[in-house]
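Sharing a structure below in structure tokens format, with a few things to ask.
What you see is the complex with one protein chain gone and the rest in place.
Chains here go by letter, A and B, matching the order in which they are written, and residues are numbered from 1 within each.
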Amino acid sequence: MTDFNPRNAQPVVLETRNLSKVFGGLTAVNAFDAQVHKGEICSLIGPNGAGKTTVFNTVTGIYNPEKGHVIFNGNDITGHKPHHIVSTGIARTFQNIRLFPTMTCLENIMAGQHCRISSGLWSALFKSARQKHEERETRAVAESRIKQIRLWDYRHELAKNMAYGSQRMLEIARALATNPSLLVLDEPSSGLNPKETEDLMEFLTGLIRKEDITILLIEHDMNVVMGISDWVIVMDEGKKIAEGHPEQIYHNPRVIEAYLGSNDR
Amino acid sequence: MDVFLEQLINGLTIGSFYALIALGYSMVYGILKLINFAHGDFFALGSYVGYTVLVFGSAVITTHFGLWGGLMAAMIIAAVCVAFVGIMVERAAYRPIYPAGRLPAVVSALGASIFIQNTIMVIWGPRYQAYPASLIPNIHIQIGGLHITMLQIVILIMSFMLLGILYWIIQKTTFGAAIRATALDKDTASLMGVDFNKVIFFIFTLGPALGAMTGVMVGMYYRQISFTMGWNYGLKAFTATIMGGIGNLPGAMFGGLILGVLEMFGAAYISAAWKDVFVFLILILVLIFRPTGLFGEKVAEKV
Partner (left out) sequence: MIEETKRIGMERFFGSYQSMFFITLTMFIIYPFVVSDYYIDVAFFFGIYALLGLSLNIVLGEVGLFDLGHAGFYAIGAYTTAILNTKFGVPILILLPLSAAAAALFAYLVCSPIIHLRGDYLCIVTIGMGEIVRIALINNPFNLTGGPNGVYGIDFPSFGGPFVIDSSIEYYFLIWIVVALSIYGLIRLQNSHIGRAWNYIREDEVAAGASGIDVRHYKLLAFVLGAALAGVAGNIYASKLMCVSPESFTFWESCLMFCIVLIGGMGSIPGVLIGAAFISLFPEIFRPFAMYRMLIFGTVMILMMMFRPGGAWPRKRGGIGFASIFAKKDVTDD
């Protein structure tokens, strides 16, 4: 990986330095270093239990790491609260979809704009001008996002009544509604059928093209990884074992070994 | 030192009552996540049934079976009656409501509690009732400066025997394993062949029966019983359950014992009037530093 890399021309958006997270006696993430550059789709892959989701949870503030730092746009955000990290510009989705089931699709997406609202209790009680303005703004953003994922007709439907694939898209739309500069997706294609996966890939590449955004995702579907990633990072047993362009990773013997196991012939 | 030992024994006595009630509480709680408000009233009902047996049946029983036979009869009859009521309550008030989630069940449990409480009031009247005196010979035992009564010793032995039996059932028998497995993960347990309905039946027999026996012992110990006494004991049992860690049966047991001892020490060394404040403050402190109870597993939420 010493060859010229146009990726390095772009600034680093997210960086983890020596990140470690321990559960009981198990080191889930072990001295993990990674960099995500601006405007790329970066995939984090690895066998089950490699610690990918733990990295995500540490980056988004759900876990506090034992060691190491998370640097986002040059600021150390290690150990910050999730809502604070969202407001600095990292939004995420979950492996098992976590929507607000008995609220409408539109309300679900409006959640994303919450961190951009500055009016408080009294403005809400007395409907101040600012509150009205922000309320309209929130609604407008949510409506444009729901149009973007083509679920406009279902905006008043409860989230729990939506089809699985639509729920995945809703969760992505909710994350996008926070106006993030980094979108963190945890297995966005899991549970989707081939057609839906295709649509998702198109959606994500379109997003990168049209918006000023960077995407980091965990993915098991190699078609998705190879199809849309600009950069791939491979994890095994809490450590980074390789990184590179998709085709480099595809032929990397260490990666193949991690996935298939070594035979020690 | 003598005061300390005396209070320790008092505390363990009361603590064992709490522990016995908490066990019934915790079994239901661990499996259905239901705050079973009616549980304290099972205990009160048991106390009243035992009272009736001892007062009205005493002539018959004691002439044929002697004093100990009379006590055993009171406890067993109370246990059987209340176990029956327990199952009825489960069938009528809880079973139809499980599918709707746990919050409606809390209201239903409160309804059941009001129902049982007022049934007691209708049958036995709203006034205090007194257990017959000198059931157990009023013998004082003095070891050094330490005073204990025969009654205390009998009750301590009985309740610890019950706790021991329960501990054995829960930790060593297949049925205990089924209960613990169901409390951990209902679906997986039923996939492994645990019959959920059987477990429910078992906990709603055993829990109220234990509560009823405790009720008889409390009646003997304090002699005065009232139809509202279930509330206070139920609340303490719930506290013990949470203190020990939700769904952890031995935890509930130790939680109850610790609670009783704390209460007595609070009463002796701080002030009797403030003893419950002391207990709740300790509980809150415990939870601030151990958010899942004393013996609760520290689980990181799966995200």
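Some points to look at:
Quick note on the criterion: contacts are C-beta pairs under 8 Å (C-beta built on N, C-alpha and C of every residue); 3 or more make two chains touch, one makes a residue touch a chain.
Since the model is a prediction, treat every value here as computed from it, not as a measurement.
In the complete complex, the residue from B:Val3, B:Ala100 or B:Met150 that touches the missing chain is B:Ala100. Per the touch definition above, the residue from A:Met103, A:Met222 or A:Ile241 contacting the chain not shown is A:Met103.
Per the touch definition above, the residue from A:Val36, A:Ile62, A:Val141 or A:Leu204 contacting the chain not shown is A:Ile62.
For the chain missing from the display, the contacting residue among B:Ile9, B:Ala22 or B:Ile35 is B:Ile35, taking the whole complex into account. Residues of subunit A in contact with the chain left out of this view: 60-62, 81-84, 86-87, 91-92, 94, 98-104, 106-107, 110-112, 114-115, 117, 119, 121, 124-127, 131, 134-135, 138, 156-158, 174-175, 178. Mapped onto subunit B, contacts with the missing chain fall at residues 33, 35, 37, 92-93, 96-97, 100-101, 103-108, 110-119, 121-122, 231, 235, 238-239, 242, 246, 273-274, 276-277, 280-281, 283-284, 287-288, 291-293, 301, 303.
Just so we're on the same page, only the chains that are shown with their structure count from here on.
If you average the CA atoms of subunit A and of subunit B, the two centres end up 49 Å from each other.
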